[in-house]
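== chain A ==
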Amino acid sequence: MIPKIVLTSDHVDFLKKVSELSGQIVTKCDQCGTCSASCPMVDGMDITPSQMMRLVQLGRREVLESKAMWVCASCFACTVRCPRGSDLSKVAEALRQILLRQAIDHIDIKSIPEDEIERLPQIALVSGCRKFTG
Partner candidate 1 sequence: MKRTGVYVCHCGGNISEVVDVKRVAESVGGQPDVVLAKTHEHMCSETGQNLVIHDIKEHRLDRVVIAACSPQFQGPTFKATLEKAGLSPYVLEMANIREQCAWPHFGFPEEATKKAMSLVGMAVAKVRLDEFLKKMTFPIGRRVLVIGGGIAGIQASLDLGDAGFNVYLVEKDPSIGGKMMQLSRTFPTEDCAACILSPKMADVAANRNIHMLTYSEIENIEGYLGHYEVTVKKKPTYVDPDKCTCCGDCVGVCPAVVPNELEEGLLSRKAIYLPSPIAVPHAYVLDAEACLGLLPIACGKCKEVCDPGAVDFSMRPELVRFTVDTIIVATGYDIFDAGQKKVYGFGKYENVVTALDMERMVVHSAEGNPMRPMGKRIAFIQCVGSRDEQVGNEACSRICCMYATKLSQLLKRSDPSRDIYVFYTDLRAYGKGFEEYYKRAQGDGVKFIRGRPAELVEDPKTKKITLRAEDTLSRNIIESEFDLVVLSVGLRPNEGTDIIAKLLRLGKSPDGFLQEAHPKFRPVDTLTDGVFLAGTVQGPKDIPDTVAQASAASSRAIRLMNRGEYDVDPVTAFVHVESCDGCGLCVDRCPSQAISLVANVAVINEALCKGCGSCIAHCPKDALDLHCYTNDQMLAQVQAALTDKKDTDVRTLIFADDMTGYRLADNVGTAKMSYSFDSRIIRVPSCSRVTPKLMLQAFVFGADGIILCESEKNSNPYPHSVPTIMSHVSKAKDILGQVDIEQDRIHFVQFVTVMLAGFVNNINRLSEIARSLGPIPAGPLRRLSQDMDKKLFGGDHDS
Partner candidate 2 sequence: MSVVRTPYDLRKIKIPKGEVHIIKERCKGCGFCIEYCPNDVLIRSDEFNAKGYHPPIIAKPERCVNCGLCQLICPEFVIWSTPKGEMEAFIRN
């Protein structure tokens, strides 16, 4: 079943929103895939980083349902390699923020078992909360 895309002004708005939040000219991406191949977390993603960029280019909100931006570890490997000089980590952050700012958290700290919390260093907990909760 191949979905048909009807491009509307809403798509344009979404692209605009992500571009503003990330400060990146998303449309510059020419889909070379360097980011995907550089990404250490890509194995755990449902769509590749370059696919994420593509969806944003077309302004398709479905990208918000994907796991990719949550699996991103902000390691900036894509950032230092992008031949077009785009900062993907900023785009992923923008997508996370769009949800987090609607108070849609990605993790529930309470659900993490007591002993694990004990084990985790502050640096992990704080950064985790900063990235995954609003």
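Regarding selection, all candidates are chains of the complex that A comes from, given by their letters.
Keep this in mind: a residue touches a chain if its C-beta (ideal position, glycine included) is under 8 Å from a C-beta of that chain, and two chains touch if they have at least 3 such contacts; residues count from 1.
Everything numeric here is computed off the predicted structure, so don't read it as measured data.
Of the candidates listed (1 or 2), only one touches chain A in this complex, namely 1. In the complex of the two chains, the chain A residues touching candidate 1 come out as 30-38, 42-43, 47-48, 50-51, 80-85.
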